[in-house]
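A single protein chain has been omitted from the complex, and every remaining protein chain is retained in its original position.
This part shows chain A:
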Amino acid sequence: MKHIRNFCIIAHIDHGKSTLADRLLDFTGSVTEREKQDQLLDSMDLERERGITIKSHAIQMEYIYKGETYVLNLIDTPGHVDFSYEVSRSIAACEGALLIVDAAQSIQAQTISNLYLALENDLEIIPVLNKVDLPSANPEEVTDDIVDLLGCDASDVIPASAKTGLGIEEILNAIIERIPAPKGTVDEPLQALIFDSVYNPFRGVETYFRVLNGEIKKNQKIKFMATGKTYNADEIGTLKLVQHPKQKISAGDVGYLITGIKDAREVKVGDTITDAADPTKNMISGFENVKPMVFAGIYPVDTEDYEELRASMEKLQLNDASLVFTPESSAALGFGFRCGFLGMLHLEIIQERLEREFDMTVITTVPNVSYHAFTKKNPDDIIIVNNPSDMPDPTIMDRVEEPFIKASIITKADFVGPVMSLCIEKRGQITNQTYLTPERVELNFDMPLAEIVFDFYDRLKTVSKGYASFDYSPIGMRASKLVRVDVLINAQSVDALSALIHADNAYNIGKKMCEKLRELIPRQQFDIPIQAAIGAKIISRETIKALRKDVTAKCYGGDISRKRKLLEKQKKGKKRMRQVGNVEIPQQAFMAVLKLND
């Protein structure tokens, strides 16, 4: 056990975690020349295309240090705030963490939040100053920033470049020297933590675990303590680039388990695996369930595809247990699902995965957060409102509460003004302002989560010229003053476009939504009025003028092919539209309504 090291790589988005993992794998000879590729651990197509990590990824390496062979279990984690629960799970399986800081960007919002997650779990932190090869790198200053943040010594910070390979050996040596070997004893009953699970369509659910005490053997009768179910350990092994089956995995080590489970929901991440006959007395405290932050309806573009959509969502859920959904129906869109997401990026990713992995073109309705409503009749009973149409009528309503977050924004001193006015416009209240350095400021706000959903990221980026990072965590429900803004298209209310909005902003947002829809809905053969309304009161109106000419009335020879292809393309575009009443609404209009300031 003293030759095992378990560590994760944590950082702000894009600071180079996955690329650094590549270098560690290279250096330890864990991948062959042929297997090499950039951000090797980002194995999903979507991760590769977007250049971001969505899911944590565990892999085992071997490294010879001072003549002795060590087993290093590495977990690469995502940096985006939507997936921070992945980080907390990974941390629970480790004794140490590499905290990567970009030498040009210095400490950012998720650097801090992920660091705190690691410290709460008593992880040994190895600070790595990455990207020192960049011309814009600022190694001295950023090292100072890290020293200030961690209270460590400047000599503890390892300068590195995941691009050139600088510092990789020092990092490996530090992992062995500074991160403690796992504790625990082999002689005790089996006690292992499930820190992740992956659905494999051929083999069922693969469970990733870390053994704390005892050992797990092939064909052992095991029990998942929280669910109480017992299984046969059909296959166990270690996670290399491909899986290596083993006969047993002992205390301190990390591995995978296959039991033939087909339903991913049976495996609760955070659960304790133990021996069925001789169970441990110490169940690990486990993780809180991940809570969805944002809700939206997902509907098939073609109503006939409802059943297929359900099947696709169920399969997707096997891969991504953080996706939750329940059936719902909309007057405008028919049957669909109300889905809960971890954030807006998660929502976007689900929509994209449905499209590319299941060939399902879907409409996503205007997202909202989860509100608590109370009626006058039963002022103590919470009504959970995940859909604007579930909001009780104002006449019977006692009060509403909405979720608040603590937002942390790190930006340059120059942008404090604009960032602050944006947050105040978004109903934020400043709670703290700390100068990390003379140029860099951390601002904290208490803010309604709903304001993040509406067009916050893009505007933050704009007002800070890209120099602001953002992180948040929920801080509970607070009283609010909400109204439902409905949108009428061609005099027909389209429930999928309704939004719950703070009363003070309703007029303004209603107006912008109408303007946006006027841009997004193509002209059709008749005038289309677009209205925003609160109850029966119309607060804004725009008109999409009728299409006057939709024909090539020009001279053309026999070039019929080109024209046919043009119209075929037009038809394809129309297939991505949903007819509501008489009006064809493009799929992307439902969501784009949120990008009001583009």
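Please note the rule applied: a contact is a pair of C-beta atoms (placed from the backbone, for glycine too) under 8 Å apart; a residue touches a chain by one contact, two chains touch by 3 or more; residues count from 1.
Heads up, the rule we're going with is that contacts and distances are computed from a predicted model.
Chosen from "Imidazole glycerol phosphate synthase subunit HisH", "Heme chaperone HemW", "FAD/NAD(P)-binding oxidoreductase" or "Protocatechuate 3,4-dioxygenase subunit alpha", the protein name that UniProt gives for the omitted chain reads "Heme chaperone HemW".
The chain not shown here is touched by just one of A:Gln525, A:Thr543 or A:Gln588, and that residue is A:Gln525. Shown as candidates are A:Thr185, A:Gln247, A:Gln570 or A:Gln588; the residue that touches the absent chain is A:Gln570. Within the complete assembly, A:Ile560 is the residue of A:Val242, A:Ala536 or A:Ile560 that touches the hidden chain. Of the candidate positions A:Lys66, A:Lys377 or A:Arg548, contact with the hidden chain is made by A:Arg548.
Considering the complete assembly, chain A touches the hidden chain via residues 525-526, 547-555, 557-561, 563-564, 567-568, 570-572, 574-575, 582.
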